[in-house]
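Read the structure below first, then the notes.
Every protein chain but one is kept in place in this view of the complex.
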Amino acid sequence: MMPPPLALSSLLALSVTEPVSVAHYLVVGAILFTAGVACMATKRNALGVLMGIELVLNGANVNFVAFASPYLAADGARSLGLDGQAIALFVILLAAAEAAVALAITLNFYNNHATVDVDRADDLKG
Amino acid sequence: MVDFLTSTIGLSGWLAWTLAATVSAVLILNVIAGGALVFIWAERKVSARIQDRLGPTRTGGRFGWLQSLADGIKLLAKEDLMPEGADGMLFRLAPYVSFCASFCAFIALPFAFDVVGQRLNVAVFFVVAVLGLEVFGVILAGYASASKWSLFGAMREAAQVVSYEVPLGMCVVVPVMLAGSMDMVTIAEKQAGWFWNWYVFHDPFTFVIFWVYVTCAVASVNRAPFDLAEAESELVAGFHTEYSGLRWSYFFMAEYGSMFLVSAMAAVLFLGGWNGPIPVATLLGFSEGTGDTAPYLIRLLGLANLVGKASLGVIIMMWIRWTLPRLRIDQVMTTCLKYCTPIAAVMFAGAMLWQIGLPGGLIPGAGRPGGEIREGWLEGPGGRAAAPPAADESRDVARVAP
Amino acid sequence: MANAIEDDPRIIEFDVRTDEMLVNMGPQHPSTHGVLRLVLRTDGEIVSEVEPHIGYLHRCAEKIGENLTHRQWIPYTDRMDYLAAMNMNLGWSLAVEKLMKYEVSEKARHLRVLIAELGRIASHLVGMGAYGLDLGTFSPFLYAFREREKILDLFEEACGARLTYSYITIGGLTADLPPGWLQRCEAFLDQFEPIIQEYHTLLTTNAIFVKRTAGVGVLSRDMAIEYGCSGPVLRGSGVDQDLRRDGEAIYTAMYDGYAFEVAVQKDGHYPRDHEYPAVPAGTVLGDCWHRFFVRMLEVVQSMDLVRQSIDRYSACKGTIGEPLKLAEKMPAGDAYLETECPKGQMGFYLVSDGSAKPWRVRARSSSFSNLAVTPELCRGCLIADVPAVVGSLDIVMGEIDR
Partner (left out) sequence: MTPTIPMADLVAGGLLPLAAINFHTLFFLLFAAIACGAAVAVVAADNVVRMALFLVLSLAATAGLFFLAGAEFVGAMQLMIYVGGTLVLLVFGVMLTAQAPFVTMKSAGGDRLLAGFVGVALLAMLVLAGLSVPAWRQPASGTVPEPTATPLGMALVGVRVDQPPAGQPVDAVRSGYLLPFEIVSVHLLVVLVGAAYLARAKRRKTPRAIEVAASVEPPEAVAEHAAIGRTRAAASVLTGEPS
């Protein structure tokens, strides 16, 4: 079966009668990633920035899992298999570690400045 | 069930699937809602008997068995008040978050062989993870209520539940290790036979860790003596101080649902699941293969066993609640971090070593070899063929009834 | 005090910038024993300051007293410490009798001891049960009330009222005991004696109870004296004072010939006249546990006194005599008398101008002084300790606000 053309596939994406493809997951991952980046860029609250980071990592994870899934892989195509899932696991673990350190930094920042507004972390500004 | 609907009744595929899914969802919902009614009634009767009272006696004739239903109707009719400074959206959402978490965790809980909403390969983790979500509703409720008492309750609950998840997770891992599977159906199956096959009697370490699990489970569902989040003598009513009517009752349904859930988890992980202490069915010569009715009977018996064990757990929690004073927050944390966690860690290591040294369990020949690891896996190319654990069962969306 | 906070091992000082929060505990709060309002200044769970606000139950009882005759004011004393109304009646009656230099008959004296000590048991039962409630255990409260009900039954038989008796009155008592009362009273004592052991199991020696009370709210001997504390609060700090032994002659004469040991820790141990549980490790003289324990000892002590008074009362011939007339004229002058009430030393002062009505009435309530130490005891404790401390002082708002 030939892959459908690009324009058509975007329409098909919303169709509930067709099975999903890897591209579906990639789009979801892209949206999560972009939302995370926007979150990091706009939020003044340090915790908001942290949440943005979590979203970005999560978006990447969606891609890993999608490529790893034998169910999503097209006929004859080889999925990433366990490797993708293992990497996704490591990403989750590292995200947890990152959150712990980031929270500790935020806490120290709050102790020194009585705020979590990252715009006020400008002590090193020339 | 889907097979039955499509082949016997002749429904089309999608209808059968939807119907099957709806039936299991409704059944689980009824387990929680109906269970909450029964357990609230039981709590009243148990507490009354403990305290030299009679409890409800009149509603619904004898024993006041309709009392909780009457209360439910009263709650339906009550006004849902919201404080002026509250965060409306979060305030309204919080009870449903709690309830949904409790409900979702039931999906992976097996009630008897094959009687499970969705047989999950990682059921144990799933249940623990989703149960942890319940605290989310509580924190939202405490924050959104715009009341200092509620905030205190929410913060206490957050600290407590997050801490107790550590030892709870360790306790849960031990049966997983013994069975070699995170599938609750498999774990329960491995404990079939006489009661000394139960994992609680597997070795001394599992026996100790069972009690650690009981402690942590009571703490993680916020029951006395760990009910700090709603400590009425300190925090008025804790996180649900500002709630009334139906929203308030959702919190209670979630609480009783979680109580039943952790008790059922204890039953599945340590107390043989749906296998009774005496393998009655086997002794009578029943098995899956004999006749048409035998599988149904076996499942019914298993259902009764599991619900009985879980209810016993709930009753014991009530007994504890009406007997003991409440701990203080620092003592609750000490219990978790200084006692439960180290004990659980040591017992985990001990159970692991025991598994290496004496894989059969305490009573020789009683236990069964655990683990899904096939011999072929370690041998190389040919291993692939023998590798995959049977994937047939876990694919069905709904398998409530055989 | 700053050093005491710094050295307190229970306080975990996080280096997090925190804001303090003012929290109103009461006047509508489940554990403030009526309408006490405590304003807590808290830093998270740690209480830095407690300020009691009183006056929500003020009823101008003293002013009313200037417009009634001496005997007409008796019902108003009932409503001061409504949990020990008999002892309030007794205090006022003795104060007036002191002014008149009146002496009641021997039989009335023994009956007064009997009734007052039963009232002390009833009051301590409420204090004990409510203290369990403050610490989060409900059942002992009902066990205590079950026994208190039996005492109230006895009182009802004797005087017709269950809460506000006005039984002991100026010049004696309003009526003699009905036939068979003494037997019923003795039956109650026999039945009650083993139950005290249950209270000890449920509360006094319960591990969680000890954890919650030991070392909490330590009231030093000096501070107790400086603040004018009295009753079990004072004796819990190791001060050997009991007005039944150390009071004024007119009051101690009432207990003439009665054998009892003051419930106080002397030379490192409590009286050894009965079997008591050992003092658990971790307790400090003057903490909540000792205040509670003194009350438990006094229950046993009062039971002894009741038994003695029953013997003496039945040995007396004749009648108890008639009380004074409702509008008896008093000699001009003033009198002040303190008696040992269950909550502490209750003093009544009256100035008479020679008419039937007192010119000035004043009540010195023990709960008022006992409550005054709350800010000292609660500084730097946790929120959960506040009900524990306030409960251990066993205050009654009716007596504080009058």
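By letter and in written order, the chains are A, B and C; residue numbering begins at 1 in each of them.
Quick note on the criterion: a residue touches a chain if its C-beta (ideal position, glycine included) is under 8 Å from a C-beta of that chain, and two chains touch if they have at least 3 such contacts.
Note that the structure is a prediction, hence the values are computed from the model and not measured.
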{"item": "Sole residue of B:Ile139, B:Ala188 or B:Ala237 that reaches the chain not shown, by the stated touch rule", "value": "B:Ile139"}
{"item": "Residues of chain A in contact with the chain not shown", "value": "1, 3-4, 6, 9-10, 14-39, 41-45, 47-48, 50-52, 54-55, 58, 61-62, 65-66, 68-77, 81-82, 85-86, 88-90, 92-97, 99-101, 103-108, 110, 114-117"}
{"item": "Hidden partner chain, residues of chain B it touches", "value": "12-15, 17, 87, 89-90, 93, 120-122, 125-126, 128-130, 132-133, 135-136, 139-140, 143-144, 151, 154-155, 158-159, 162, 165, 180-182, 372-373, 377-381, 383-384, 387-389, 391, 394-395, 397"}
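Rule of thumb we're sticking to: only the chains that are shown with their structure count from here on.
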{"item": "Leader among chain pairs (count of C-beta contacts)", "value": "B-C"}
{"item": "Closest chain to global C-alpha mean, per-chain Cα centroids", "value": "B"}
{"item": "Gap in Å, rounded to a whole number, between the CA centres of chain C and chain B", "value": "47"}
{"item": "Centroid distance [mean C-alpha coordinates] between chain C and chain A, Å", "value": "66"}
{"item": "Length of the line joining the C-alpha centres of chain A and chain B, rounded to whole Å", "value": "32"}
{"item": "Touching two or more other chains - residues of chain B", "value": "none"}
{"item": "Interfacial residue positions of chain B with respect to chain C in the complex", "value": "47, 50-53, 148-149, 152, 155-156, 224-225, 227-228, 231-236, 322-331"}
{"item": "Contact set on chain C toward chain B in their complex", "value": "10, 12, 21, 23, 29-31, 44-45, 132-139, 142-143, 146, 202-203, 206, 208-209, 211-212, 382-387"}
